[in-house]
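A single structure is presented below for examination.
Only a single protein chain was left out; the remaining protein chains are all shown in position.
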Amino acid sequence: MTAARLSVHDLAKTYDTGTRQVHAIDKLNFTVEAGELLCVVGPSGCGKTTLLRSIAGLLRPTSGRLEVDGQPVDGTPPGTAVVFQEYGRSLFPWMRVADNIALVLRDNGIRSAERRERVREALDQVGLADTARAYPWQLSGGMQQRVAIARALAYRPRLLLMDEPFAAVDAQTRADLEDLVYRLWRDLGVTIVFITHDIDEAVYLGQRVLVLSAEPARVREEIAIDLPAERDQLATRADPRFIELRTQIQQHIRDSGR
Amino acid sequence: MTLRTVLWRLVTWFGLPVVLVAAWWFGSEGSRSFYWPPLTEILRTFTQLWTPERWAADVLPSLGRLAAGYAAAALLGVGIGVAIGLWWRLRAIAEPVLEFFRAIPPPVLVPVIMLFAGIGDGMKIAVIVSGCVWPILLNTVAGVRAIDPIQRDTCAVFATRPLTRLRRLVLPAAAPHIVTGMRQALSIGIILMVISEMFAAHSGLGFAIVQFQRGFEIPEMWSGIILLGLIGVALSGAFALAERRVLAWYHGMRRAEGSR
Partner (left out) sequence: MTSAPRRTARLTYGLAGVGCALVLAEALPRMGIVDPRHLPPTSRIAAALAAELGRSGFWLAVADTVAAWAQGLAIAVVAGVACGVVIATVPGLRAVTASTIEFLRPIPSVALIPLAILLLGTDIRSTLLLVVYASFWQVLVQVVAGIHDIDPVAADTARAFRLSAPQRIWHLALPTALPYVLTGVRLAASVALVLAVTAELVIGAPGLGQEISVAMTAGAVPRMYALIAVAGVLGVAVNLAARGTEHRLLRWHPSVREEATA
């Protein structure tokens, strides 16, 4: 049996804010299979972002360990891409869109011709083929987030982490971006860990949903989403099973303490 | 752009200066005062005095030294500034000492530099560096420290190499601050260029002006002062043009944000 793409064992993170100690995560355990789309929800401030940053190697866990494809990892797991919530700040304003995407391909021994090809392909996949020469600040918020997604895709990541990526865009743009992520996941088979506070979004996108407890975060519940593979913003969200699942999750979150 | 707007722009831009120059011209017309010769005489002296030979002998060496000192200060200031900005320990060690040295008025260091470097070109360039390096260094530190943590996280996650990070993240992100420092350094550099020549020199613009003053050659002195002013303005203008190109992305971004 092949090892899971990502295994998290007994992950714990405590940090010091200068005035008090915060136990953000306590003995978190879960796995993500290759090609899976896992959503993580939890009450506000429960440590979801701390979890993602720990997996991404931006924070050192206080204890516990991570394994990618069976190999233990220290720091950023190789082949990990992140899409941050603050799209406006994660793209570099002094570079054009194409250069922003090409930047992450630079140090991996990829020749410039192939770099250009990957950039073009990634922009095609997110529907922004003609923005290559634009600067990020010339684009709308939704388009900037698409560029961030394109950058992650061009990287051909083994693991894609998304930290509440659509929390800062308007509802209509969010619906379009959700469908984009779902379609890309279906077409490319990327392994995705998707953090969100929006329960509807988690049920809409995920194959499985992890519900975290309040701080210190633990896995409170793991729910398999047995909705049909074809997702549609209107039809799926009206599906009785969808409503059942989201109510279940909301109940868990409410019970886990505010 | 209509003819009316063009005319309006010309009037507002040149209006007051023309009035002031005219006032100076006519006000000093028949002047017999020793220290305030007529503007016509000053301008006549200007064209007679500042020949191409004089330029080559006095003005170009001064500007050359300014360029050398400014470039050296930029390299030092940015280099050290980036290091201090990135490593908090280095900053903690260096900060008190740097705060003291940068508070010393640069001209006061001229005697010290003369001890080490004599009175040649090296001394003058060292004086310019000693004054110009501070605004560049301090602004570079501020710029590096102000780099958005999300941008740093992006580079960390996507495993960019340190040299790539320096070229594509640190320097461009800090560029607005660095340019501010370089603008301040330019004014300081011009001042120190002149002062270093007032102390001990055989040639140079500052040297020439002091010679005129000591020899009571008043119209020549005035012409020198005017030339110095013109050079200051010209360098300032050149800097503004260069800045607009280098920071085009920054100005574009600010405009886009302002209109949102």
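Letters A and B name the chains as they come in the text, with residue numbers starting at 1 for each one.
Following the convention adopted for this analysis, a residue touches a chain if its C-beta (ideal position, glycine included) is under 8 Å from a C-beta of that chain, and two chains touch if they have at least 3 such contacts.
All values derive from a computational prediction rather than experimental measurement.
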Residue among B:Val6, B:Ala22, B:Leu75 or B:Ile93 that touches the chain left out of view: B:Ile93
Residues belonging to subunit B that touch the chain removed from view: 12-17, 20, 35, 88-89, 92-97, 99-112, 114-116, 187, 190-191, 194-195, 198-199, 206, 209-210, 212-213, 218, 221, 224-225, 228-229, 232-233, 235-236
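One rule holds for everything that comes next: only the chains that are shown with their structure count from here on.
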Intercentroid distance (Cα basis), subunit B paired with subunit A, Å: 48
Residues on subunit A engaged by subunit B in the complex (per definition of touch): 53, 56-58, 76, 78, 80-82, 84, 86, 89-90, 92-95, 103-104, 106-108, 135, 137-138, 155
Subunit A partner contacts - residues on subunit B that touch it in the complex: 148, 150-151, 153-154, 156-161, 164, 168-169, 172-173, 175, 249-250, 252-253, 256-257
